[in-house]
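Now for subunit A:
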Amino acid sequence: MVTERIISAVLYVLLAPFVIGLLDGFDRKISARMQGRRGPSVLQPFFDLKKLFEKEFLTANKAQLFMIRSYLVFIVLSGVLFFGGFDILLVVFSLSTAAMFLILASTSTHSPYSAQGTHRELVQIMSCEPMELLVAVGFYLAIGTFNVNEIVKTSISPIAFLPGFFVGFVFILTIKFRKSPFDIATSHHAHQEVIKGVTSEMVGKEYGMVTLAEWYENAILLGIVGLFFLNSNPVSIVGAIIAILVVWFLEILIDNTSARVKWQLMLKLAWGVTIVAAGMNLLLLEIIRG
Partner candidate 1 sequence: MSTIHKSPWLLHYDGSSCNGCDIEVLACTTPVYDVERFGVINTGNPMHADIFLITGGINSQNEAVVKQIYEQMPQPKVVIAVGTCACTGGIFKECYNIKGGADTVIPVDIYVPGCAARPESIIDGVVKGVALFQEKAAALKASEKAN
Partner candidate 2 sequence: MQEIKKDMYLIDKAELLQVIMEKKNALWRLCQICCSFPKAENHYEVTYSFANGYDFANYRLIVEKDEDVPSISRVYKSAIYYENEMHELWGLNVENIKVDLHDKLYRIDVETPFIEKEDK
C-alpha cells in the first residue's frame, strides 16, 4: 500500500511534465485547427521549454529567481501530496502557498505590466479558492475523509454525489488553465493589455520554470478531475481518463469560443457558479446526511 503511494508520487514527479506537455502540444494543434490553421508540431511545448532553458539569463531583480524556484518546488510538493494520497485540503492550501511565491516573484520587479498582471492573478486566486476548498469539502461529505488515498477506495465514484461540485470545479479550471474567457492575468497568447502579465519579467529559465510549474499544477488539477470518477473498481481508471480528456477538450473548446472578460465579471461568475452549483450540492448533501 505504502509502496503504491510512493510509486504514484514518484511517477507524478517524473511523468507529469511529459504527459501535460504532450497534452499542451495537442491543445495547440487542436486550437490551431479550430482556427483554421495548421498549427505547430505536437512536441512544440517541449521545444519551447528547452529553448527557454538555453537562453541567456537576464533579470530585472535577482530575488525573482529564487522565488520562482520556490514556487516550482511548492507546486511539486503539492503534487506529491496529492498523488501520494494525502489530505486533499492540505493540497489546496499548499497550492495557494505556492501561488503566493509566484506573486511575490512577479511583484519583486516593479514593472507595470507584471504588477497589473499580479493584481489580476490575485483576483483569480481569490475567485478560484472557495471552489477549490469546497471540492475538498465535497469529498469529505461524500466519502467521509479528506484523504485522497481513502477517497479512491470508495465503492461509488464521488461524482455520483458531487455533480454540482464537479460543474463548479470545471468552471474554475478555465481560470486555472489560463484559458479564455478568463485568461486575464497571463494569457497563452500575448495579445492582451497586460502583455504577459505575471510572467512579463521572467526571462529564459525563469519563464521555463514557471511553465514547468504550470504543467505540474495542471497535472494536479486534472488529477482532481479524475478523482471525481475513481472508485475501488480498477475499471474506473478508464472512466477517469476519459473524463479528464473530455474536460480538457471542453476547456480548449471554451478557449476558442469566447472573448476575454473583465476581472469583475470573472469574480462575479466564479463566485456565482461556486455558490449556486457547489452551494446547492453542499446543501443537498447536508440534508441527506441529516
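With respect to how the candidates were assembled, all candidates are chains of the complex that A comes from, given by their letters.
Annotations for the structure displayed:
The rule is simple: a contact is a pair of C-beta atoms (placed from the backbone, for glycine too) under 8 Å apart; a residue touches a chain by one contact, two chains touch by 3 or more; residues count from 1.
As the structure is a computational prediction, the values presented were derived from the model and not from experiment.
Between subunit A and the candidates 1 or 2, touch in this complex occurs only with 1. Listing the residues of subunit A that touch candidate 1 in their complex gives 28, 32, 35-41, 44, 46-48, 50-51, 54-58, 113, 189-192, 195-196, 199-204, 207.
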